[in-house]
Structure formats: C-alpha cells, structure tokens
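Omission of a single protein chain aside, the complex is shown with its protein chains in their original locations.
By letter and in written order, the chains are A and B; residue numbering begins at 1 in each of them.
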Amino acid sequence: MQALFGQLLVGLINGSFYALLSLGLAIIFGLLNVVNFAHGAQYMMGAFAAWMAATYLGVGYFWALLLVPAAMGLVGVAVERLLLRRLYGLDNLYGLLLTFGLTLIAEGLFHQAYGNSGSTYPVPAALRGGVNLGFMYLPLYRAWVVVVSVVVCAASWFVIERTKLGAYLRAGTENPRLLQAFGVNVPLMFTLTYGFGVALAAFAGVMAAPVYQVTPLMGSSVIMVVFAVVVIGGMGSIAGSIFTGIGIGLVEGLTRYLYPEASSVVVFVVMALVLLVRPAGLFGRQR
Amino acid sequence: MSGRALRAWAWAAMVLVGLAAPYLVYPVFAMNVLCLALFASAFNLLLGYAGLLSFGHAAFLGSAAYVTGITLRTWGLPTELGVLAGTAVATLLGLVFGALAIRRSGIYFAMITLGFAQLVYFLVVQLPWTGGEDGLQGIPRGKALGVLALDGPITTYYFVYAAFLAGFWLIQRAIHSPFGHVLRAIRENEPRALSLGYDVARYKLLAFVLSAALSGLAGSLKAVVLQFASLSDVHWHRSGEVVLMTLLGGMGTVLGPSVGALLVVTLENYLADVGSWVTVITGAVFVACVLAFRRGIVGEVRALVRRSFIGGKP
Partner (left out) sequence: MSRIPRVACCLAALLAAPTLAADKVSDGVVKIGVLTDMTGYYSDLAGPGSVLAARMAIEDFGGKVLGKPVQLVSADHQLKADVASNTARKWFDQEQVDVIADLVSSSTAGAVMPVAAEKKRITLLSGPGTTAFTGEKCTAYNVHWTYNNWALANGTGREVVRQGGDTWYFVTADYIFGRSLEEDTTKVVKAAGGKVLGFARHPSPGTTDFSSYLLQAQSSGAKIVGLANAGADTVNCIKQANEFGVTPKQSLAGLLVFITDVHSLGLDTAKGMYLTTAFYWDMNDETRKWSERFFAKHKKMPTMVQAGVYSSVMHYLKAVQAAGTDDADAVMAKMKATPVNDFFAKNARIGPDGLLRHDMYLARVKAPGASKKPWDYYEIVKTIPAAEAFPTVEQQACPLAKSASPAVMKK
C-alpha cells in the first residue's frame, strides 16, 4: 500500500510536467494549427538557459524562473516572425517539419557545446529538504513542482476561457479572418501566442533543471509522451491537455506499481484505446 | 522531348547506374542506399500521392528487420522466406495501425502514427527475443532461392537490387494506375472524391498497407544486408529521416525519394567523423527544404525541364 501511494505521488509529479508541456503545445496548436515539434527542445533550452544563467551570470533560481521564460519567449517570437510565418498559407504539416528540423539543430548544437553527460543544477536553498508523509519522503521541491504547475495551468486556463484576451484567442482559432475584420491584429496575436507557448516550455525546463540532469536530450525523452498526452486529450483542447497530462502521470504511476515492465508503454496503449473509442481524443471535438 | 521519353531515359539511366554501382562504390554502402531508397519510395507513396504524413514509418521498417532477423538466425529459414515473413508482419501491422490512423487526417494522422511507432519501439526494447539495446547481431545472409549463396558483397548486391527494382516497379505501377489517380484526387480534395462515390477510407487504407508492406520489404532487405536489426531502425529518428529523404528528393515524384536517400546516406557516411554536426546539418537541410525548396531536388529539376523543353505549364 505504501509503495502504491508512493508511485502515485511520483506519477502526480511527472503528470505536472506533462500538463505544463502539453498545455503549451495545445495553446500553440489551438491558434496556429502548428504541432510544435520543437517543444521538447525548447524545454531543454529552458533548463540549459537556467543553468547557464546560474553558472556564467550568477542568476538564482527564482529570477531564472522569471527571466528564462521571458528570454525564450523572445526566441519564440523570433522563430515565429522569421520562419514559421512563411508557412501559414500552406499545409500545416510543414510547420511540424520545420519545427522538427529546428529540434535537430538545437539538440545538435547543445550536444556539440556541452556533451551529453549533462550538468547539475542545484535545488534552490529555500526548497531543500522534505516532509515525511508516512508512506514516503516527499522532497519539498517536488511538492513545489506540483503546486506551481497546477497554479500556472489553472491561470492559463482562466485567461483563455474567461477573459477578453482569451476570447480573442478562441475567436482567432475559429475564424482568424473575421477577427481581423473586427480590427484585431491577428498576426501579432499569432506571434505572441507562439512566444507564450515557448515561454511555457522554457518555464517547465527551469522547473525541471533541479530535479533532472540538464542534458541536450532531456527534451526528446519526454516530448514523445507529451505528444501522446495531447493526442489522448484531444489536440488543441486546453483543459483536456491539463487533465490528461496529470491523468497519464497517475496511470504511469499505477502501472509502475502493478506491472513495472509496461510503464513506458502504457501511455501509448491508452492512446490506442482512446482512439478506438473516440478518434478525436477525450476532450476533442468530433469533426 | 516528351515527358514519356524523358521518363524512359530516366529509367534506363537508373537501371544502368544500379547495375554498375557495386563496382564503382563500396557495395555495402550501395546496398544501404537501395534499402533506404525503397523505404523512402514506399513512404512517398503515402505522403506524395495520398497526402498522408506518417511520422511512424520506422515501425514497419524496424519490425520487418527484426522478424527477418529472427526467422533467419533463430529458425534458419531460407533468405527469401525470411524476407517474406518480415514483409508480411509489416503488412499486418500496417493494416492494424492504418485502420485506426486513417480515421483522422493531417496533423492528427501524423501524431497517431508517431504514437503507434513509439509503442512498437518500446515493445522492441522490452521483449526478450529482440536483444534490447544490442539488437539482433550476426544475422546470416543464407542462400537465396536455395542455390545462390549470398556470401559475397556483389552477389548480395544484385539480390537486393532485384528486390529493389521489383518494389520500385510496384510503386511506379500503383502511382500510374487508376488507383494512383484516385489517391491524388483524394489528396487534392477529399470531399470531392467522396462525393464522386469513391470509398475514400478504403483507398487510404490500401495505400497505407501497401506503403507499410514495401517499407517492411526494405527493412527485411536491410537486415539481410547489414546482418543486423537494431533499435535505431524502430526509433522515431528513422521516421524523421525518411521524411527528410522524401522532402529533399522531392515528394510526389517517382525518383525523388531515391535521390533523397542517396544524398542523406552519403551525408551521414561522410560526416560520421564530425559528431553532432551531422544532426545540426540534417536539421538545417530540413529547415531549408521546408522554407525554400518544397518541391525537392527532383521536383525543381522537373519544373526546370518542363519549362525549358516542353514550354508548357509546370
């Protein structure tokens, strides 16, 4: 029983990362109709940026949590303005391929510069230590990860579903031309949305830096699961990606308890099953 | 010069180059190119003609390679039976995945195929008889048709070349058949094809299965050539690589994928020493293709030839 709770809690922690990452993917996909393959690489770059800021500039964790997403958001803006924008009139598969290419470039460059064994980012002093929950020892930092992710996800959901800005965003998803006719600067909105999605990925990267080793491939190992999460949740659905992210984390935890060998496969099995019943995903609209 | 004559010349040139290749370049390299060219051509059938981007084609290549490896190494079957078994398994897999995936299109289709391919990848990692990280090593090449011992590189090359030509011919036939025309109609305008009374789902599924089967054939041949089945054959990098080959060579052209395969394999071969720059260069080529150069090499050449020789619209 102890072990089960432990695994579920670990699942919840992993699920928070999945939720944070799939949220960014879903926002970008929802508005731009682009599957941002580079999301994993941007997450990795966020972690590296935090590490570089700490190593070369002496920037601490909490500042990094603010500055790195902002900087990476600017990178996202540049990518959208210079590259992605050229592909809007075309089949949206090209967006996927472009970001795939960008992923390879980013991973290759970081490989070349930092090798692969990775660098260690210290857990911030304020969040060291942990609590004994009886069934397991919960490091404070992991609890922080869960809380922050839930807050960020909830805030994003609120902005998109309940505010005027969000209403524009949703309208842009439905009919960008009409929105433009109402005087909204849609291209700028696209740019900022992509920037925000990238910033979210980088934010997840900074959150991950103290718990996982910062390596050039840290993104590609997690992004595949996140893609599956997005497919299960229904692509483009904000709430769907948040709930599915956390849910998949828990399912993985449960599998680790019941049948550990299957834990890396289970997410894809769930995906196949969901698609059998609901081809558009759990929260997706059937078109 | 008419388009038909041009195509005939291209064919003749390709057959001749193919026949001479093992004497001009390192045979194992040439065989590797052939296998991946067949793989890319099979992939192109789906992407270039049916307009479906699969991001999980490595699953078919890889699973066929493993099945061939096991039948040849563990069960000691003749080479052609091993290749057939591998192809058959890839076909079946294509049928199952295809039936589920074609219910969505575009990006959704790409993501779903990617998910299935990951499922296959993790199964291969975990199953006891695939050798995990080590892959299946030392697969015997055996004898083709019971007589032709495939021990020398030249003999093996011609065996692979014959299989390549057969597969390539089949793809070419499919493209130029009524089936191929319906596929293109679906790609251009699916609702229209549907309203014309075509069973769109069936056509898509057939294209998917055919593509999976030929990818499987390529994988089986690769296992025979390199005497190896490994995790990199089922990894999503392989799925991305075949997209690159097709894109670079020219999607929706008959020769494009082969040209792309040749270029990518050569690139990887000669840049092997420079470490991760290969990844960077591959990525850069990808970006360049997508942004500036979407017709690919063969597509651009074709457009140029059409403009200068025929004078018609491209």
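Criterion: a residue touches a chain if its C-beta (ideal position, glycine included) is under 8 Å from a C-beta of that chain, and two chains touch if they have at least 3 such contacts.
Predicted, not measured: the structure shown is a model, and the values here were computed from it.
Asker: Would you mind listing the shown chains in contact with the chain that isn't displayed?
Answerer: A, B
Asker: Which candidate, A:P139, A:G172 or A:P279, sits in contact with the chain we can't see?
Answerer: A:P139
Asker: Can you list, in ascending order, the chain B residues touching the missing chain?
Answerer: So the residues of chain B touching the unseen chain are 26, 28-29, 32, 122, 125-126, 131-135, 137-138, 226-228, 230-233, 272-273, 275-276.
Asker: Using the document's contact rule, name the residues of chain A that touch the chain not shown here.
Answerer: Missing-chain contacts on chain A: residues 2-3, 6-7, 10-11, 13-14, 111-112, 115-120, 123, 130, 132, 136-137, 139, 141-142, 211-213, 215, 217-218, 221-222, 253, 256, 260-261, 263-264.
Here is the rule we go by: only the chains that are shown with their structure count from here on.
Asker: Distance-wise, how many Å sit between the C-alpha centres of chain A and chain B, to the nearest whole number?
Answerer: Taking the mean C-alpha position of each chain, the two centres sit 32 Å apart.
Asker: Which of the residues in chain A end up touching chain B in this complex?
Answerer: Going by the criterion above, the answer is residues 29, 33, 35, 83, 86-87, 90-94, 96-98, 100-109, 111-112, 224, 227-228, 230-231, 235, 261, 264-265, 268-269, 271-272, 275-276, 279-280.
Asker: Along chain B, where are the residues that touch chain A in the complex?
Answerer: Its residues touching chain A are 51, 53, 55, 100, 103-104, 106-108, 110-112, 114-116, 118-119, 122-123, 125-126, 236, 240, 243, 247, 275-287, 289-291, 294.
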